[in-house]
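The complex appears here minus one protein chain, its other protein chains still in place.
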C-alpha cells in the first residue's frame, strides 16, 4: 500500500527529460503572465464542471489552490485507520482530523482545495464531499476530491505525493492559479496561510517550506532544513540514523550543526505553478516523493527555496499515544493547546441535525460531549464523548475517548450476541468501567466490563477479541463486540 | 395585529357569491379529474420556479400539500414572542417549535409545504428557508414560505387563516394537489398524517378535522365537534362562555352533551382542493377564519365533514407554563411525553456546525444539553441548556430553560454595562443561581445574581428590567442585561 | 399599497427625539470602534441563526452589508407586476431583474445582503431564497429576505424605504457591519461597489450617494444633487415641476444651475451604521423615505454627504417601453449595452436543471434563447425566448419578448378552452404571428393569432381579454388565454 505521506525516503531521480513544453504549457505560461497583471477575478473552471461557471479569487490569496493529502500516518495510527484514512479519524467529538487543515484554508480565504486520496478513502471522500458545503463559492465546492484512478496512461496507484500531484496536474492546472499549497491532511494546528503566501511572494521564491524549530518533536519523514538570515534554505536533508542524506545547495556547504538555524519541515510546500509543472514533468518526471526527491532536487538545480518558520502548536498524530494526548488536552480548558472554540479561526465540519444530549443523573467533569448523546446515571471524567454515544447506568468512564456511533438503534434491533445469547447494543453497558482507553465508533461494550489495562500492558494485539493496546492505551476497534464481564 | 390562529370567534358570513367559475377553475377541475386516474408523477411547478422543473409525489400521500401557519398563541407566549413567531421559539435546546409539525410532514412523506407567516416572521422565515434543506425533492424545497404581502387587489394584511389561504390560493392551486392539509405550526405532537389522509379518502369526505377527546385540556379557540359512529361530524360549535355558538348540520340536532362523542378540534383540517376553492371563493368569500366561519359554514351547506380522533400526546403551548412544563419533561427520560430521540419519526431542524460541548468540573443531572456549550465548574439540574450557552464558575441552575446564544463572543468584546461600569458578557455569570426560570437567548446575566422568584410572585411585568413573571416562572427577555448581584 | 421605492416626495420631518442611547446602542458603538482596529474576521450572527456560527468578511468590503429593496416601479411596469415585484420580472430569458443588483454585490465581494420586500413578494422571496445558494459563506446564505411583518410595536406595513430599514434595524444591527449599502433592486447596471466603498472611506463621509450625470435620462424620484470639486454634496433637491423642493446645506446656497456639477441620484446610498441608526432613530424617527426626508435632513443637520459619480450603463426600467428596449438590446451582440456574458462580472441566478433547447427546422436570427425550449418549424427574429417556451409550427415571432413557462405540460392536460371547445396549450400556437409584443409567462396563445398591434394603438387596456398596450407594445398577461384567430 502506497501512502501519500510526502515522506518516503527514497533516492532522488534528478532526471531532466526532454521538452514537453508543447501548446499546453505555453498556454499556461501566457495565462499566468496575464494573471499577474490583471484584476483578481478570472474566468475558468476546468474539466470539473461546476454549477456556476465562474470562480472568484479574493485578493489576499489570489491564485492559490491547496492540495491536501488525505493519507498519512496510516500504520502508526492503526487500528484507528483500519477502515479509514488518517484524515477521517474522529477527534474532539464533533470533528474529523482533516477538518483542521481544511478549516485553516477556509480561514485563510483559500477557496479552492483539491484533496488527493487513495488509502481507505471511502469515508474520507464521503466526508469531504459533504462537509463545508455552502462554504465555497458556487456549488463547485470548496473541496474537489480526486480519488486515485486508473487510466490508459497510468494503470498503477499513486506512487507517492509527488506522483499523485503529477498525475492530477491536468485537472488542477486548468484552473488559473499562480501557486499550489501542498498540505498533509492529518496534522492538527492553526496557521494563517496568508502569511506564508505573503512571505513567499515577497521573497520571490520558487518554493517555500513551512518548518518547525528543530528542537521540537517532529515527524522525521519530512526532513530537515537549514536557513540563512533571509530564511533561504541552504541545506535540506532527510534524517537517516545510519547514513544521513544531505542535499547541499551550491551556495553553501554548512552542516545543520548550527542548531539555531536548523528546522524540521512540516511537509507544507508553497510552490509556484510553473515551478511545480517543470519539476514534476521536466526535471524529475520519475520522482514520487517531495521530501526525498523533488525538494532536494529543486535545491540542487539552483531553485530558490525559502523556509517559513512556524512557532505555534503543531501536532502530527504520529502515534496512538499522541492522538490520545491531543484528545485529552481538548477536555481541559485551562491548557487547551488547540482551541476548538476559537471564534477567530473556527473549525468547520459537516453540519449535523442531531438531538440535544440528554443527561440523566450523571456527574460529568472535564469532558467534551458531542451532540445527540444519551448519558444515563453514569460518571464521566476527563473524557471525549463522541456523537450519539450511549452510556448506560452505573458506567464510569475516565480519561478516555469514546467515539460514539454513526447510528441510532432501536433497542429491539440489538445486534451482537454474547456467549449467553444476550444481545449487546451499541454503546457502553451498565456498570462498566473504562479508564485510559479509546473506544472506536459503533463498539458494543457489554455490562460489568472492565477496560482498565489491568496488567499494565504497553503493547499488545488482541484484535481477534476486538482490541489492541498501544503505548499503554487500550484501543477498542470499530464495531467490536465486548461481552459482559470482560476484563482487559 | 391579526394572528393567523385559525380560531378567531367572529360571526359566520355564509355568503354565496356568484359563479367565478371561469377558465381557471374549469381547468382545475379537469386537472384534478385527470389526476385521480393517472400515475402519481406530475409535471408542474408554479410561479415559484424551482431548480428542478419537476416534482415527485409518493404514492402514500400523493397530491397532499401542507399549509402550515407560523403564527398562533403569540400573546399567550409573550415575551418569548416579542421578536419572533410562536413557531420560532426554541425548544428542547436544538429545535424550534415549528420543527415538530414540519417533521411530522417529512415523516408522513408530505414533501410540499407552504408556510404562511405574518407576525414577527423574520426569524421564522429565515429558519424555514434554511432548515430541512436537502430533505425535499429538488431545491424547490420542502418548505415554500409565503410571507404576508401587499398587492394591488389586497392592500391589507392577512385577516385570518382562511383569508390567508384565499389570498395565497393562486400560488398553491397551480400545483397538482388533490387535498390541502392545514396545520397550526406551534403545536407539539407526533402524528402520521398518512392515517388522516387514508381515513379522509376512504370516507370520501370533503373535510376531515383532527380532534382530541374533549375531556383533555384543549385550545378552545379551535372549537368542538360531535361525531356519529362513522366519525361524521354532526355538530360543530365554538365554546363561548356567555352564548355558545352552535352550528348544527341538517342531519341531526343532537347537542354535544353526549360526552363520549364530543371532541375538541386540533385546528388541523384536511380539505379537498376543489372544496377549499369553492368554500373560500364562492360560498364564503369574506370569511376570515376556519373555526368560526368556514368549517361551520361548510357543514351548514351540507358538505361531508368527518372527524379524525387522535389520542396521543398533543401540547398546544397555550401558556408560558405549558411551554415550561414541556421543556421540563424533555429532561426526564422516564416519562418523556414527546420523544425527541425517536428514530422512527425523528425531529428535523437546521443542521449545524457547532463545537462539542465542553464541560469542566461540572455536575449535571437530568438535563438536556445543546451543542457548543461551555459549562465551567457549575451545577445544572433538571435544565434545558440551549446551544452555545456559557455558564460560568459557581453557577447553579435548577429546573430552568437556558436558551443559549446565537453568537460566540470574544471575551474582549463584552457588551452591556452594569451600574458599576463592568461589562456583562452573554451567558450566566459566576456564582449566580437560577431556579424555575426561562432565560431567553443572548441574555447577559451578571455575577451573584439570584433568579429564584424570591417573593413567589405569580404574575408580574418588569420588562424594563429585563424580565417578567408568568405562572410563577421568571422569564428573562432576549438580550436582556441583568446586573451583578440582582435578586429576583 | 406602499411601495418601498426610496422616492416618495413627502415633506421632511426633521424631528430630533430624545436619547434612545441605552445599552444597546452603547454596545454597538463600542463594537464598531473595536471593529475598525481589529482583524477582519468577526464572530457574530444575529437572531437569524445560521448553520455555521461564524461569518467571514473579506478585506475589500469588510463590514459592508447591502440592503436591497425588491419593490419599485410597480405601477409603471404594470401588468408585468400584477403578481410579482419589479425585481422578480424575468429578463433576458434566464434572469430576473433583481439578479443584476445581487450579482453586483457578489462580484464586489459583498456577502451579506438583506432583501426587504413587501409588494407581491411571493415569487421574489422564493427566488431570493433559492438562487445564489452555495455562493455565500455558510448556509446562512448570501441573501436574507426580510418580508414585511406585523409586530406588537408596529402593526402596519413598511411605510417607505426608510421606515422599512428602521423596522428591520434590530435584525441587521447585530451583525458587525460598519456601513450599509442601500440599493434599489429593480435597476439594471454593473457597478463595482468596492469603488464607492473606497471613495466613501477615503472622504470620511457619513453618507455617499451614487449619481448619474443629470443630462441622462433618470428616475426623477430619487432627486438631484450638486457637488463641489471634492464631490461633496452641496445641495440636494427633489425635482417637482410646480414647486421644486430644495434642501441647501449650510455650506452653500448655490443652485443646481451649474449643469456640470449637477447629478441625478441613483437611489444608492452608502451610510455608516452609526449614522443610519442615529438618523432613523434619533433625528428623523418618523421619516419614511430616504430621498425626500432622510437625505435632505442629514444635509440640513450638517452631516458629510458625498457624491459618487457613475458614468456607465444604467437602466431603471421606468416603463414598459424601457423594459422592452432593454430586452431588445440583449439580442444584439454588436451594441449590447449590458453584457450578460461578461466573464469578469458574471450574472448569477437560480441554477436550473433544464433539458437542452430543441430546434426543429426553425430560422432564428438575432435572438436570445433560454433553456428547455421547444421551437418547431418557426421563424424567430430579434426576440428574447424565455425558458421552456414552446413555439409551434408556422409561428413567426419578431422583435418580441416571449417569457416562456414555469411548467412543462403533458399535451393531454391542455387547459384553457376557446370558443370552439378546443383546448389551448401553453405556448405560441401554429401559424401565429407576433410582432413587438411582450408575452408574459404561461400564456396560452392559440392558432392563427395575430399580435401585431394592427391599429397602432399607443396606450390601451384590454385586461379582460388578456392584454394591454403600453407605448405601442402589446403586453399579453401572465397565464392569459388568447383564442385561435384573435387579432390584436
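Labels A, B and C are assigned to the chains in the order they are written; within every chain, residues are numbered from 1.
Basically, contacts are C-beta pairs under 8 Å (C-beta built on N, C-alpha and C of every residue); 3 or more make two chains touch, one makes a residue touch a chain.
Fair warning: this is a prediction, and the values are worked out from it, not measured in the lab.
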Selected from A:282, A:342, A:393 or A:406 as touching the chain missing from the view: A:406
Per the touch definition above, residue among A:166, A:352, A:377 or A:390 touching the missing chain: A:352
Contact residue for the chain not shown (choose from C:169, C:301, C:337 or C:364): C:364
Residue among C:85, C:150, C:306 or C:331 touching the omitted chain: C:331
Touching residues on subunit A - with respect to the absent chain: 1-2, 23-24, 26-27, 30-31, 34, 43-54, 78, 82-84, 117-123, 125-127, 129-130, 133, 139-141, 144-152, 155, 157, 168, 170-171, 174, 350-354, 372, 388, 406-410, 412-413, 415-417, 441, 478-479, 481
Sites on subunit C contacted by the missing partner chain, in the whole complex: 92-94, 331-333, 340-341, 343-344, 347-372, 374, 376, 384, 408-410
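Keep this in mind: only the chains that are shown with their structure count from here on.
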Farthest chain relative to subunit B (centres taken as mean CA coordinates): A
Distance from the mean Cα position of subunit C to that of subunit B, given in whole angstrom: 34
Chain centre separation in whole Å, for subunit B relative to subunit A (CA means): 44
Interface hub residues of subunit B, defined as touching at least two other chains: 350-354, 372, 408-410
